[in-house]
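Pasting a structure here, questions to come.
Here is chain A:
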Amino acid sequence: MRITAPGRLVITRESVEERLGREWETHEFQLAIVSYFGHIKEWDDDEIVIAWDH
Partner candidate 1 sequence: MQYELRTQVIDPPRKTFDHLVRRYGDRPASRYEEGTIDIQAKENFHYRPLWDPAHDIYDEAYSAFRLTDPYSFTDPRQYYYAPYVTSRAAMADAVAATLDYLDSRDLLSRLPDAWSSVMGELLVPLRHYESGAQMVSCDIARFGFGTTITQCAAYAAFDRIGNAQALSRVGIALGGGTAELLADAKTRWVEDASLQGLRRYVEELFLEKDWGRALVRLDVADRLVYGLFFAHLDDAAIDQGAGSYSLVAQHLSSWFADQRKWVEALYKAWVTDPGTGAANTQLLAVTTTEALAAALVALGPVAARADELVGAAAAASLDATATTIRDAVAALTA
Partner candidate 2 sequence: MKQRYEALTRDLDWEPSYVAKSDVFPHTEFEGIKIHDWSKWEDPFRLTVDAYTKYQAEKDKRLYAVLDGFAQSQGHLTLTEASYLNAMKLFLQGVTPLEYQAHRNFAYLARHLNGPGPRFAALCQSIDEMRHTQTEIHTLSNYNKYYGGFHNYLEQHDRVWYLSVPKSFFDDALTAGPFEFLIAIGFSFEYLLTNLLFVPFMSGASFNGDLPTMTFGFSAQSDESRHMTLGLEAIKFLLEQDEANVPIVQAWIDKWFWRGYRVTALVAQMLDYMLPRKVMSWKEAFELYFEEQMLGGLFQDLAFYGITPPKHVDDAIAEKEILSHQVYWTLYQFSHAAAFTTTFPDADAQTWLAENYPGTFDKLYKPLWDKEARNLENGGRHFVRGLPQLCQVCQIPMLFTEPDDPTTLCQRESVHNGEKFQTCSNGCQWIFEREPEKYVQAWLPVHQIYQGNCGGPTVPDVLAWYGIQEGDGGEYKGSVDDTNWKSWHNAADHSHIGSEA
């Protein structure tokens, strides 16, 4: 599965937990990704933001 978004892509803990129906740590994202393209701007407890900051 491939996801693309123009400019900015945000993955929030809340929305993943909602869909999974269980608790989810953003670090767990690493078990799921195969490859990515872009710049990881933020990665904290609540969200992962892929975007350029300029």
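If you want to know what made the cut, all candidates are chains of the complex that A comes from, given by their letters.
As a working rule, contacts are C-beta pairs under 8 Å (C-beta built on N, C-alpha and C of every residue); 3 or more make two chains touch, one makes a residue touch a chain; residues count from 1.
On a predicted model such as this, the values are computed, not experimentally measured, just so you know.
Asker: Looking at this complex, which candidate touches chain A: 1 or 2?
Answerer: 2
Asker: Using the touch definition up top, name the residues of chain A that touch candidate 2 in the complex.
Answerer: Touch residues, chain A against candidate 2: 27-28, 30-45, 52, 54.
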